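Here the complex is missing a single protein chain, while all its other protein chains stay put.
Order of writing sets the labels: A, B, C, D, E, F and G. Residues in every chain begin at 1.
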Amino acid sequence: MSRLYMKGNEAVVEGALRAGVEGFFGYPITPASEIIETFAEKYFADREREKRGEKPLYPKFRVFMQMESEIASINAVMGGAAAGCRVMTASSSPGISLKQEGISYIAACELPCVIVNIMRGGPGLGSIQPEQGDYFQAVKGGGHGDYKLIVFAPNSVQEMAEHTMLLFNLTDKYRNPGMLLADGYLGQMKESMEFPEVPIEEYDKPWAITGMGEREKQNTIEFLFLTPEPMVEAKKRLLEKYKKIEANEVRYEAYKVDDAKILVTAFGTPSRVAKAAVDLAREKGIKVGLVRPITLWPFPYKIYRDLVTHQIDRVLVVELSFGQFVEDVRLGVEGKAEVKLYPRFGGIVPTEEEVLEKIMELA
Amino acid sequence: MSRLYMKGNEAVVEGALRAGVEGFFGYPITPASEIIETFAEKYFADREREKRGEKPLYPKFRVFMQMESEIASINAVMGGAAAGCRVMTASSSPGISLKQEGISYIAACELPCVIVNIMRGGPGLGSIQPEQGDYFQAVKGGGHGDYKLIVFAPNSVQEMAEHTMLLFNLTDKYRNPGMLLADGYLGQMKESMEFPEVPIEEYDKPWAITGMGEREKQNTIEFLFLTPEPMVEAKKRLLEKYKKIEANEVRYEAYKVDDAKILVTAFGTPSRVAKAAVDLAREKGIKVGLVRPITLWPFPYKIYRDLVTHQIDRVLVVELSFGQFVEDVRLGVEGKAEVKLYPRFGGIVPTEEEVLEKIMELA
Amino acid sequence: MSINVTLQSSVPKKVGLGQRRIHLVRPLSFVVKVLEDFCKGCQLCVNVCPRHLLKLSNHTNAKGYLVVEWHNAKTAGCIGCGLCYEICPEQALRIYAEVEQ
Amino acid sequence: MSINVTLQSSVPKKVGLGQRRIHLVRPLSFVVKVLEDFCKGCQLCVNVCPRHLLKLSNHTNAKGYLVVEWHNAKTAGCIGCGLCYEICPEQALRIYAEVEQ
Amino acid sequence: MKTEIIIAGFGGQGVLFLGDLIAYAAVKEGRYVTWVPSYGPESRGGTCNCQVIYADRPIGSPAIAQPDILIVFNKPSLEKFLPRLKRGGVLFYDNFLVKERPEREGVKIIGVPAFQLSKMGNMAMLGAFLAVTKEISPETIYQILEEKLKGPKAKFIPINKKAIEDGMKYIQKQGDQDATN
Amino acid sequence: MKTEIIIAGFGGQGVLFLGDLIAYAAVKEGRYVTWVPSYGPESRGGTCNCQVIYADRPIGSPAIAQPDILIVFNKPSLEKFLPRLKRGGVLFYDNFLVKERPEREGVKIIGVPAFQLSKMGNMAMLGAFLAVTKEISPETIYQILEEKLKGPKAKFIPINKKAIEDGMKYIQKQGDQDATN
Amino acid sequence: MRVSALIPRYPEPETYVGRTHYCPGCGHGTLHKLLGEVIDELGIRKRVILVEPVGCSVLALRYLKVDGVQGPHGRAPAIATAIKRLRPEAIVITYQGDGDLAAIGTNEIIHAANRGEMFTVIFVNNAVYGMTGGQMAPTTLIGQKSTTSPTGRATEYFGYPLRICELLNTLEAPVYLERVSLHDVEHITKTRAAIKKALLNQIEGRGFSLVEVLSNCPTNWKMTPEESWRFVKEEMTKVFPLGVFRDR
Partner (left out) sequence: MRVSALIPRYPEPETYVGRTHYCPGCGHGTLHKLLGEVIDELGIRKRVILVEPVGCSVLALRYLKVDGVQGPHGRAPAIATAIKRLRPEAIVITYQGDGDLAAIGTNEIIHAANRGEMFTVIFVNNAVYGMTGGQMAPTTLIGQKSTTSPTGRATEYFGYPLRICELLNTLEAPVYLERVSLHDVEHITKTRAAIKKALLNQIEGRGFSLVEVLSNCPTNWKMTPEESWRFVKEEMTKVFPLGVFRDR
């Protein structure tokens, strides 16, 4: 298969189309706008093809909508998902904040869909430089109530496509919304890549609202309780599901950890820097390894726990924020190793040398 | 001073008025609606007084607005705070989710204001029964980017008033938004109380936008950067401030911990249940104590760390959610004691006996 | 002189708007049944009935509402105008036409 | 025959809308100055000038824009109509009237 | 000393107000008090209830697992709450609205035809409650009524008082047993 | 082998496209590649730059601290990036647009009057870059141009090629030193 | 012996099953009934997808036996947009109150209308927030009391009653906009006809239709059902004139 060269945001679209996305609903925002623009391009090119009597390239991709706002977008996604279709939206930090009520509803109603956050610098209007300050929002829950999103953290353009495809499968499988959490770098950069082979999994959706048709029972999608007892039951089921996902869907990359005494950990763009820094440190004879969570929820607590129980006593956390991801690392480490945070914020990605220096400080 | 008897939501209003609130902007939602209704009542009663040529009871309270939405409300709060006035809004879970973008902006621009969340059951529309599922949203950050709210967790009607007043002082002092995080019980219940004496602290606001007037320099309120360097500087200042608040403003209640071997910890309504259960357990000779965080951010990590370092080896966490608060407890405990979660969700507050039973299981 | 009443069920389900009411040849009389579980005692039907054939009873249903009752004397002459049916928010009233078998 | 030019600064700041332009007795001529740092070479002024007195130069300012320049020969007869001033989005043009001292 | 009371009935029967009155009276008499309304579906109709606790010491949970006293005005509420009534507790029920006599061992059952005694059945029931428990003085209640019903509303004071008195008298006459049974 | 390049200039000079072309060519030639645009203020105008890395192994950080090669088209960019150029690195600058010769020790400085050689100064600079570095074959570039400029746009291929060739020729003639100085 | 049979005078309702949680005399019940009747009549029950609002009618799907979804407050039009576009064969109906549609959801309804989305909106204007206990709505009349306008809505604080049909009537796309009322049997009948027309528009693919239904809220207006309908008739229709605003 030949090497491709693509922008991260375009890879998301390409991945979604290959995964059989049926509807996209969005609102422009830097640095995520190429997603809506590329969808528009593909969609209307297909419409032109149809006008010329040709077959569309993406026959499944039936609906492209630029909505009036992020709120309308996430609610359209709710509608599309409720109707049993593969749907998605994409935005960046402030836009994702606006979607929080909708996300909570979607999670409550157990509707599968994919939400892409190409994070920018925050808080507030902030900047369009890359940061990872939406970690808590994505992973802990920016909306109200108990819920979880399946969160993937790609670190290359190839993974932007791959994770998008995986998310479509997993969200359908578990009837749970998922989020692709990428920093601005990953959205904006172009990179050489091979197109990932992710088989499309198709799931029956007997719960979808399609009009009753032949069905005897009406399908209703809601999460609304007048008394506690049925709510307790419903939430128990939700919790069970989350436990199942936690048991089955944790993904991470461990690099040179076998004999490591020091662990570096990071996700997204900084994880690439960290990996390169690990190589530099190894050249200097420092026994250091890397753990990179690929799923941020479910979080790979166990690998940290295992590593610190047996061998590692210092952990360096590199992240593009005041320190959010570090809390999950600490929850994994549970005091069994020294955890040092190397936070970079404001839009600057640390260099390999800078991370190396931090590693050497720990060595 | 004579005993008062008041609803939690009314106490919030009373506290705010005594703290000199100048503007309230809100949108109705159960179980927080009495806040907007009581403000309306007080406000228009004053207007009637004025019409009759009488003095208003609350001359500072100049603006009451039912806005068109929660989003409009939080943005009006942003405007009012930017204009240098003491302003607030109140809502419940789904409404608070809608405010997340605004909250992030307000925090970024360092605008003091008070946001009240009378939590209901979630996720989604959920129920109006009490839960504490918005802990992460309030404490970790439901909006985008790095920011912190000063979060108070009252556990009585008296504290609903007291914390509201404290929040007005502290948010002005630090130029930081604050949140009163109460479960539905606290909003809806009436209780005997004494009105807390919280002196009003007044702070100069030379940064406020008032029209330049005599000032030479224009005042602008924004958090917007085109290049990383100034943003790094601005965020460093923000981080410094957060560290200062963490150093100075942690509040908690420790009860019967001196000789305790087991610690129960909870906030809000469950902390009352837990306290009563501690008494019941003590009657049975079990050495158990209680820590109740009063500020959820800054979180009292240290008291946990201290207690588990010296004496306590089992911690029982009682909360009305799948388990959110428990993560902060774990971060405080750092693996030095066994942490057991007793989660109740769906709208049911556990009884004293149930909590006692859990304590006995640990004893 | 007793009347044998059977409830006939196979009724056309789809009727045009103007003809929502099911027209029958020569009904002998009309009967209004109150579905007590549905009724909330709002009394809108009481007020709308041109023959004043409905009134609030003094017993409550399971939800605690006092329910209406129909003045069950056929002689009172329900004209089957359907106003009570139309105005009842709960569809708590069902009107039947008595016809010769 | 040289002309001694001084820039006069105390100008009334508030003028009514109709009279935004500052009216003077018998100006000798008009001078247009281009604030190069402000100009972006959009050429709107070039196109609007009825006497074609402005044109794009071939030098760039610090921002990298080619800037306009004024055909600086007084004889060319700027009539001080102010159209270029009005249309310039950047307020990059300042028009001065030359008056006898 | 701590007394836990659940009061339940249909919306419109004055259940919340009754609880509120008891609670406020207890405050006036110097006790620690909590009152929690059931706030069910956001709109009206259906059953509703409230939980009242008064005590000499600060109150832990405002939620009541097993009430000492249960006051009910309809059958659904009776069925829901009676099993939770503490052993040795007291049930007040409106035996005008609830026809069958409730069955439960180890509790005291007091039937009061409250809504027959008065249109303000909740006040009549309050009278019965005051007369039986003797934990709150009727005077405190009257004082509150006067405080709350001011100005044009003052005219409602007598009928409220009357209902309360009727309730008290009913108990004095019938004793604190279910007289109708 | 890993080559890190920063290309900077004003918006409109084709800076991003130039970087993109080099990056894509490197992909075609089998290398690992990243290309990152500077995405400054959301609207246009002002300076802009991009960072290109190509290497034989997967690339760690796509962000460049110290480039091996710096290509600049204006003075602000020169001032910003020149100090960051690696020792032993190469600076290409448009000495038609930047009049003063840049000063820095330990780096090779190559002036190319790119925007004088051609209206497509970015392509002329590309020619110079190809001729000096010899890391990418002009054929690959031409192939990409043919791929990208299809249909009605095909007519632009010759003038692009011409500009590239002019750049190459300029180097061949002047040597890879700053000839204008 | 005369043998007679009792024959229903009206068709048995299929879609609407009643036993609602609404307050006695509340128009939501009436409107549900009408909606159910029209759905029955058009024979489209198996094709309908109903989008419920947040508001008293949040439980509509418990009484109307069709497929449906309950979405966030005010966002039904966005939800319906996606459903209708992804499943054009479905008959998509949103049912929204005046808090839902005319306050928090103004943006969504305007843009859906402006795009000419092919669904049908039933907009219940009862001049108050019912579910949350009687706060002022954008449609509350001037001078009308509510829990957040205890001395009556004053325009200097809260502006004027918002007229949705008039607002949407400035847009190109809608094909049908009508304001009806439920205050008596005659108007109930007209409302039924309007709903039918709106649904037929959708069935025939004509475009966006909205029926604004003046309704009551006896509970929060603190009136008997009878009084409340008189208020609708005498006061509300003055501010919200009935009629067809658009019929293309």
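As a convention for this text, contacts are C-beta pairs under 8 Å (C-beta built on N, C-alpha and C of every residue); 3 or more make two chains touch, one makes a residue touch a chain.
Since we're looking at a predicted model, the values are computed, not measured.
The set of chain A residues touching the chain not shown comprises 27-30, 33, 36-37, 40-41, 44-45, 47-48, 64-66, 68-70, 94, 125.
Summarising the interface, chain D meets the missing chain with residues 1-8, 11-17, 20-22, 24, 27-28, 30-31, 35, 37-38, 40-44, 47-48, 65, 80, 82-83, 85-92, 94-101.
As for the chain not pictured, it touches chain B at residues 22-23, 25, 62-63, 65, 67-69, 71-73, 75-80, 82-83, 85, 87, 101-102, 105, 109, 209-215, 218-224.
Please note the rule applied: only the chains that are shown with their structure count from here on.
In terms of C-beta pairs in contact, B-E outnumbers the other of C-E and B-E. Taking the mean of the C-alpha atoms as each chain's centre, chain B and chain G sit 38 Å apart.
Each chain gets a centre from the mean of its Cα atoms; for chain C and chain G, those two points are 26 Å apart.
Chain E has residues 41-42, 45-46 in contact with two or more other chains.
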